[in-house]
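Some chains have been omitted; the remaining ones sit where they do in the full complex.
A, B and C label the chains in the order they appear, each numbered from 1.
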Amino acid sequence: MTLDTVKHAGETPEAGLPWAELGLKEDEYARIREILGRRPTGAELAMYSVMWSEHCSYKSSKVHLKQFGEKAPASDALLVGIGENAGVVDVGQGYAVTFKVESHNHPSYIEPYQGAATGIGGIVRDILAMGARPVAVMDPLRFGAADHPDTRRVLPGAVAGIGGYGNCLGLPNIGGEVVFDPCYQGNPLVNALCVGVMKHEDIHLAKASGTGNKVILYGARTGGDGIGGVSVLASETFDSTGPAKRPAVQVGDPFQEKLLIECTLELFAEDLVTGIQDLGGAGLSCATSELASAGSGGMRVELDTVPLRDSSLSPEEILMSESQERMCAIVEPAKAARFLEICEKWDVIATVIGEVTEGDRLEIYWQGEQIVDVPPRSVAHEGPTYHRPYARPGWLDALQADDAGALPRPADSAELRDQVLRLVGSPNQAAKSWVTDQYDKYVIGNTVLAQPEDSGMIRIDEETNLGVALATDGNGRYAKLDPYAGAQLALAEAYRNVAATGARPLAVTDCLNFGSPEDPGVMWQFAEACRGLADACRTLGTPVTGGNVSLYNQTGETAIHPTPVVGVLGVIDDVTRRTPMAFREEGQLIHLLGDTREEFGGSAWSQVVHDHLGGLPPAVDLERERLLAEILIAASRDGMVDAAHDLSDGGLIQAVVESCLKGGTGARLIVPDGLTPFTFLFSESAGRAVVAVPRSEEVRFNDMCAARGMPVARIGVLDGDAIEVQGEFTLPLNELREIHERTLPALFG
Amino acid sequence: MTTRIGVVTFPGSLDDRDAQRAVRLAGGEPVALWHRDKNLHQVDAVVLPGGFSYGDYLRCGAIARFSPVMETVIEQARAGMPVLGICNGFQVLCESHLLPGALTRNDHLHFVCRDQKLRVDNADTAWTSDYSPGQEITVPLKNGEGGYVAAERTLDALEAEGRVVFRYLDGNPNGSRRDIAGITNEAGNVVGLMPHPEHAVETLTGPTTDGLGFFTSVLKKLVAA
Amino acid sequence: MARVVVDVMLKPEILDPQGQAVQRALPRLGYEGITDVRQGKRFELEVEGPVDEAALARIHELAETFLANTVIEDFRVRVEEVTAPVESTESVTAEGAR
């Protein structure tokens, strides 16, 4: 086996390299040669190919993502913005919060348990790398049709993996989503969100500075995980006798990650870390090049010092390995001994693999020979940028013209009642406890609200009761009908969910799940969703702090629905005043906030009853969303409501059923003047919520709404053990509960 | 002088801070104990908290049992020191043979997290004297391997000697034999259970405050001693 | 009645956190000289009727599609020599190394 050193590359300029197999385009390869002034070595090629991949370089998406920064609203709260491992938000009292959502879609399809588990592991390390203690996770999920055999394989595995990893890490799961739609068959979406808390002064960044500082790799040993593509290099070009195929599957070790968390937090506490980066996609290639690129100097790494799980790995494979549970830190020489001591305390393997150098090159050595000598920025931050063509798809006009408002509506009260039952028992609207009961929501002892609630809420400070609330939402059906509006509706819903619990929305993270960017129609959806989200964030004053793009979620020509998943973080100064969603107290009055219109495009009703998708999604009114949030927050602060639940998929009846079942109290509803019972129950107009108002507060509450110009209608009263829609039907709570709760267990056992 | 209650942290312990908080809220002084340290630092009682010690990879609690701190805990427990094992801590106590039986995979094979109703069948142990016999309490339950099993004659003996301390009500969540949620040793100083009383000590974060009684029980007993 | 055993082990290149946890604990327990530990699953299937080629082929298929996750695991099917029911600890001790 000949080692492809820099020297060797210089001497053999014409040697053929498998750049195409590694996914590089001809002009990209030419650019690498130009940057280096010679052909790349195998190791360099491996680094460039993976760092310039769509996943790492955002080459198709970044021209559109730019808007999140350019249009970002002025916000005093943003301490660290887009570009770092995760954004950091000031939540007051000296605390900062960092949060981010990421996708692990493809790995979760191949191996649901490990794919989903390592999705949690990866996002947790991102949060840890910012200097924060991870305090909670969430899991927005999308699967194919609920009764499709592959869903029976993917869902239980993914849920067990999320639980298996998150529970073992000791992070409460405080919310998420479970959505079924045939468009996700073969392309399930497993997104994972983590939130962490730190003091302002603890913020850490991924950058290597200070000549002579040590580069320390710590955590798990490096094995052959997730390096499928790069083994081409090892097997075909340089070492034809090597193992032909490496596993693309990464296996997680949550115990190792738990040790990594505790160890890293102790390293932070003793101020031993100058710069830090987690190892995720692209492994050491990414960590070393990003650390060096963001820092002032260069970096020299002795690759053969990396502790291996599999001694047969080639240097290229070591650079590419995506073995989990590893971190890379930059440490002053005087602090290195103490650093290693703390790692030893936690049984974490730590190795000095190199140091920060004077120059501006990233140099990697293997058995004394130089195999990489590159400008790190060219690898990490100056990858290719594509301006991919995009065009509004031709089919959209017909889809939008196919108005859901024209679908047959229930003919009488009996049919209306029947459709309500079908709705609340449909997989998307049914109770998700089969999933969420597999997640520990109590660990750490700071969970104030968790599923099923509008948002998860975590106490940050036990003395002052400062807390944060988080919700994630995304409706691919709306986005399919109109990606600009769909992205805004996703934001609006998450924002509303946070406000419903009494917290003030502050900042946004997003995971943009789309089909192939090489399809101009998909690219248009992507561009529209970005534009919509950026515009809405500006209006609502909530900057995007970070996120993730997942493209190529498609099988053949068929892409998933465009699915922007939006996470909103809010702050609440006193978690004891949280507003839960349960309707409990008989006699309290139910008020509906907002305007109800004839809006059924993309609705749950149109899907469940007519298997239909067409028309336009509900109208977006961001000023109304902001006003609604102010009302909900003020009502929480002044103790005017005992419960609140936002309206989204399934409309009013779905929300009332959920709140009544949670609180164990029934309701009598009266259809307001000017609305048909059907529209009242099933419309999905945005900007609405229901609240339970104690009688003693009604006047004050109504006055507040009137003063602020918020439409409000008293629609009923909490009473008995059934939901009665006056003049239409009565549904006993136990019948509703049975139908709402049996669906997922019946499907997944 | 406050009463010192040690809470052991094994690698992979998760509910250790929660147990410390519960001790504090009950009026005791929590003392963090480290798995590598044999010294119990003059604590008056010990809590083995929930979590996944050593990843729970071999069997839950199997590796933790051999840690240095457990040498002293086992010795002191035999000498009468109150020891409470919660969830993973219960598993460690069984693996250490301080309590009989074993905890196996839930019969439905899923991890389950829910609020669980229990009956206190023995209100005479070091950790339950603040409850009344037959009292019903609700505390969180969260585990993947919580099915209590033991030989028939061991189960009969536990029943006969009144050593079943807690039983599941309203549905057995994991297939435990005879609905057993927690047991005690003959002396009544060592108690283990799968549910998590330390997560039911504040109305803000737990379903109830029913779990506080564990900690007030042991504090009273120690002050009286 | 015959017993067919299916052994399922993680592929050698796949991380085995369980085996590693056991191995790391060994020195503390005073065991030296064990250089690697892998932990896998063992299925014991009691089969009615003769275990002929066809039956074994079916079980092989079962192992491949259901008992093992061949993305990360290898498996092996074999007819168990011992046909007695699983030994109690006592008889195991007798059969053990002593």
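Please note the rule applied: a contact is a pair of C-beta atoms (placed from the backbone, for glycine too) under 8 Å apart; a residue touches a chain by one contact, two chains touch by 3 or more.
Since the model is a prediction, treat every value here as computed from it, not as a measurement.
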Per-kind copy numbers - full assembly in this file: A x1, B x1, C x2
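One rule holds for everything that comes next: only the chains that are shown with their structure count from here on.
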Inter-chain centre distance, subunit B versus subunit C - centres from mean C-alpha coordinates, in Å: 34
Chain centre separation in whole Å, for subunit B relative to subunit A (CA means): 36
Interchain centroid distance [CA atoms averaged], subunit A/subunit C, Å: 39
Contacts with two or more other chains, residues of subunit B listed in rising order: 54-55, 57
Touching two or more other chains - residues of subunit C: 17, 20-21
Interfacial residue positions of subunit B with respect to subunit A in the complex: 11-12, 14-15, 17-18, 21, 50-52, 54-57, 110-114, 140, 142, 144, 196, 198-199, 202, 204-206
Residue ranges of subunit C in contact with subunit B within the complex: 17-18, 20-22, 25, 28-29, 39
Complex contacts: residues of subunit A adjacent to subunit C: 110-111, 114, 220, 223-225, 243, 246-247, 249, 251-253, 255-256, 309-310, 323-324, 347
